[in-house]
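Omission of a single protein chain aside, the complex is shown with its protein chains in their original locations.
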Amino acid sequence: MSASKKTMTLNLTDTEMSALEDLCSKKELSKTALLRQALRLYQLVEDRIEKGDKLFFEDKEKKEKAEVMML
Amino acid sequence: MKIEFTKDWCMSMAELEADAEIGAGLVAIDPVFNGETVAVKSAEESIVAFSRFVQLARRNRGLTIEALAEKADVEVFELVTIEEDGQYKPDLRTVYQLANFFDVQRANLLQVAGLIAAKDTHIINEAVRFAARSESVAALTAEERAALDAFVSVLSEQK
Partner (left out) sequence: MSVSVSNVFLLNAAAGKAEPAELLHAITDKQLADWEAEWAPELLSSLQRLHRTGVARARWPQSRHWDWRRKATALQGMLAYPGFSVVCAGVTQGMMILDVATKRCRILSQGGKNLVYVWFVENAPWNRKELFDPPRYRGVGSILIRAAIELSKDLEFQGRIGLHSLPQANSFYANTCGMTDLGSDPDHQGLRYFEMTPEQAAAFIAKGGKT
């Protein structure tokens, strides 16, 4: 983790911004913190998918797995 | 991210921490030392090892699932399910056929597949260990081969 940070501008549609604000509110995170978290998650998902793994959601009660289609 | 640790803080906490053990996480488990105190795995966990074993043993022979199904005379669909679903309990006949094909003791493979009760914890522990050591990547790595060989020798043990 280097100390320096780079700044970028992000253009979002109204719907996207609305979704972002809802998430931030629910998770009590700033927009920056949330989007950085999203990046971490995205990188790790991509890494697994590239290795040939599949992403699943599991229904807790039924113990059934449904694949999240990753294109 | 910058963290400032004062000498006083470090020393105060060092006194409080004293000689405490601090290990956390499964990977920090010491061989033997912690291994004994960790709960013995249930049949459910070893089924994952069964799934991995079939997959690795198949790939080690350079076979596709279809080819293995044909050679071992088992259903393709069941083989796919065995390899994809780590919780799937296979058919008795299928395990018999696979044990014969891979040349391991039937009783041992049946225990790992969760079809008969484990006679001793050794097989199950080794199965869990094998499952942890094996990962599904395209080509069998030297480490995977070593893991597979070790597990095969366990499965070949006669009681």
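Order of writing sets the chain letters: A and B. Residues in each chain are counted from 1.
Criterion: a contact is a pair of C-beta atoms (placed from the backbone, for glycine too) under 8 Å apart; a residue touches a chain by one contact, two chains touch by 3 or more.
Keep in mind that this is a model prediction, so the values were computed, not measured.
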{"item": "Identified contact with the non-displayed chain, of A:Ala19, A:Leu44 or A:Ala66", "value": "A:Leu44"}
{"item": "For subunit B, the residues touching the chain missing from this view", "value": "1-35, 37-39, 41, 129, 132-133, 143, 146-147, 150"}
{"item": "Hidden partner interface residues of subunit A, rising order", "value": "1-3, 27-30, 33, 36-37, 39-41, 43-44, 47"}
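One rule holds in what follows: only the chains that are shown with their structure count from here on.
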{"item": "Length of the line joining the C-alpha centres of subunit A and subunit B, rounded to whole Å", "value": "31"}
